[in-house]
Every structure is written in C-alpha cells, then in structure tokens.
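A protein chain is absent from this complex, but the other protein chains hold their places.
Showing subunit A:
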Amino acid sequence: MKPAPTLSSAFLEPGGQSLPAPLLELREQRGTALVDMPLPTRKTENWKYSSRHLKLSDELASTLPATGKDGLSLSLPGYRVVFHNGVMIPEASDFPDLDGIRIQRFADLDDDEAAGLAERLDNTLDTRAVQMARLNSARFEDGLYIQLDKEAVLDQPLFIVHEVTGTASGSAYPRIYVDAARHSQITVVEEYLSSGAEPVMVDTVTEFVLGDGAQVTNVRLVMEGENVQHIGATGVRQASNSRFESHCVGFGGPLRRHDLMVRLEGEGGECKLNGVVVTQGKQHYDNHTSIEHVAAHCNSEETYRNIAADESHAVFNGRIHIHEDAQKSNANMNNKNLLLSTGAEIDTKPELEIYADDVKCAHGATIGQLDKISLFYLVSRGIGRREANTLLTMAFINELVEQIPVQAVKDAAQLRLNDFFDQTFQEA
C-alpha cells in the first residue's frame, strides 16, 4: 500500500520574521506540529471530491515577496486595508482611528497585545476539520487584528483586499482576527484578487468572536485567477443574542475551498449564511459549512446556490449539529444547484446531527437544469437565447445577490457574472 502523502518539509521552512515574538513563537509551535502532517486524500471524507485538486508542489512552498505597491486600482467606498501576498501594505490602506475600535496589523502589535492574540488565535476553529488552516497558523507573515470595544460601531464597511501577485510561484497566508465585544457592530468585506499567471496558493483564515448582542456581517468575494488555488477557513463563535451574517460569492478556479464554521454558544444567537458559487471550464469549488447549535434558543438560516457550467464541479457540504442542551433550536438549511451543461457535476450533502428533542430543523437540496418551458416562454416574446438564459440563471441567484449589503460588492459580482453569462450562453 502506498503511504499517505505528507506535507513536504519545504512548507515548514521558517517564514518572515517581522512579527512580534509571541506570534513568532506560536507560529513555530504550530509548525512543529505539522511535521509529517498527512495530506487529505480522496479517502479523507471532508476532502473526498477536492483532494485531487490540491497540488502542493514544493515550488508553492516559498513565501511570495511583499510588493509594497498598490497593484490593483481600487476605488472602494468605506475603509480599506490592502494585503499583498499576505502582508499588509499601509500606504495602500486607509482606515480611521476611531474611539473604541482598533484595527492593527500583526507586525505593529506590542508584545503584550501579541501575547493576548497568540492565546486566542485558532480558538474558533476545529483544526481537525480544517487541515489547511493549520498550515496558515504555521506560516502567516502578517495579519489584521480588529478589536471593537463594547458598543463600538464601525460606521462604514471595512474592505480587506487580499491580492496575490503570480509573477513568481509561491504561497500566501493572510490572517484576520476580529474581536467584537458586546453590542458592537462591524461589516467586514474580504475580497480575494490576483494578478500574474504563475501557480500560487492562498491559504487564508478569518476568525470572528462575537460578544453578547454583537452584530457582525462578513462579505466574502472570491475572484482570483486560474493560476490560484484558494483555500479558506472562517471560524465564528457567538455569545448570547449576537447575530452573524455571511455573504459568500465565489467564482471557480483550479481549486476553491471554503470551510465556514459557526458555533452558537449563547442563547438567542442567530446566524445567516448565504452563498453563491459559479463555476465554468474545468473549475472546482468546494464549500463546507458547519453550524453548531451549542446553546438553546438559537436560530440558523443557511442558503447556498451553486451554478456549474461546462465540465466544472461544485461541492456543497452543510453540517448542522444540534447539541443535547440546545433545545428550541431553529435551523434551516437550503441548497439549490443548477447544472448548465451535461458535463458539469454538483455534489451536495446535508449532514444533520440532532441530539436535542425539541428543535425545528429543516433542510432541502435540489439539483436541476434551466426550465425548458420558462425558456420557451421568454424566447416566444422575442428575447434572444443568451438573454433568456441569463435572465433565468440570474433568477436562480437574484435573491441572494440582492441581499448582499454592500453595493460595491454587488456591482463587482455582477460584472463577473456578466462575463460568465457571455462565455456560457450563445444565441441559437
């Protein structure tokens, strides 16, 4: 029998040193634990469909150089932080100094703050379930630590732009930690972009910790190029009466993987997870979500839509775990999938584990094609095939696109969707 592949030692070379000592120590500790880490194979349940797309060649092991310039011309409303290849670029960033809100790059933390953060990093993640997040913890070069004091409200969305430059092969490990104290509010937008054409891996981790009554909205837009393997994990822990909202919009690539884990740990907590995935060509996109109802009286609402064209492949795995004490939980999960070609594939799996006896838990998953009768109806009014297909496909995701609370993200997503429609649909 062939031995299971392990992580190449090339990935365990110490990275950049410009971090405060406590974070360097943490990183080293995490790195030591990764020696001989088995890589996911198709026998690894949570990587069953995706392991063959994960290509960790040694050339990806090198850290990408920080470029120190603003490569993409962005004009974003609100506040912004720009990361290039996992390192923050202060001159491209623009965010305020507000009472009760601290937005700091890891490299700028003093030792005490860094020690406090080091104790908390990873504590939203089930690291057995997110193997690749462990690699981030061993490799991050920089990161953003956002702290909101109680009742602090960030008045505009904070855009965090993660760009990787594929001028040389390598990998980047962006890291975000958001600590939202009770009754604070923030909207964090993560945009993942790339330039260049050499093979690159982005392994990113974002964590949110919500105090009592905190309200956090996270918008995630994944739009990197065909040279980029993107692996992301988002961990969320929610205290009583807090509300977390996630809007993920992702376009495919050679590998796109996102693990989103939410733990509802206090009574009255609520989360809403929306996701839209669009794949074409030979792209691959894998979303794994997990909602843990730990405390009683929490609500979760999850809606994901996949659209797969050509020979692409989309995967949705939605886990809901209702713990024994989580009575009166209300969980609703819905996943609908649209196949635009006979060569496309979508795999969907709801996973419900319910250990409490007084709960409402609903789930539904469907896979279908565009409705021929609807298409006939539209073209019988003189509407061209391309436009008719586009209208019907947009109809499939409109509800989710409309809910994205940040107009700039809606616009950016719509532009990419238009390209997708142009490439996918032809006139008769």
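What we mean here is this: contacts are C-beta pairs under 8 Å (C-beta built on N, C-alpha and C of every residue); 3 or more make two chains touch, one makes a residue touch a chain; residues count from 1.
Following the convention adopted for this analysis, contacts and distances are computed from a predicted model.
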| item | value |
| --- | --- |
| Absent chain [UniProt protein name; select from "STAS domain-containing protein", "Fe-S cluster assembly ATPase SufC", "ABC transporter permease" or "ABC-2 type transport system ATP-binding protein"] | "Fe-S cluster assembly ATPase SufC" |
| Sole residue of A:Ser374, A:Gln403 or A:Asn418 that reaches the chain not shown, by the stated touch rule | A:Ser374 |
| Omitted-chain contact residue, chosen from A:Asp126, A:Glu267, A:Glu311 or A:Glu387 | A:Glu387 |
| Contact set of subunit A toward the excluded chain (per top definition) | 371, 373-374, 376-385, 387-388, 391-392, 394-396, 398-399, 428 |
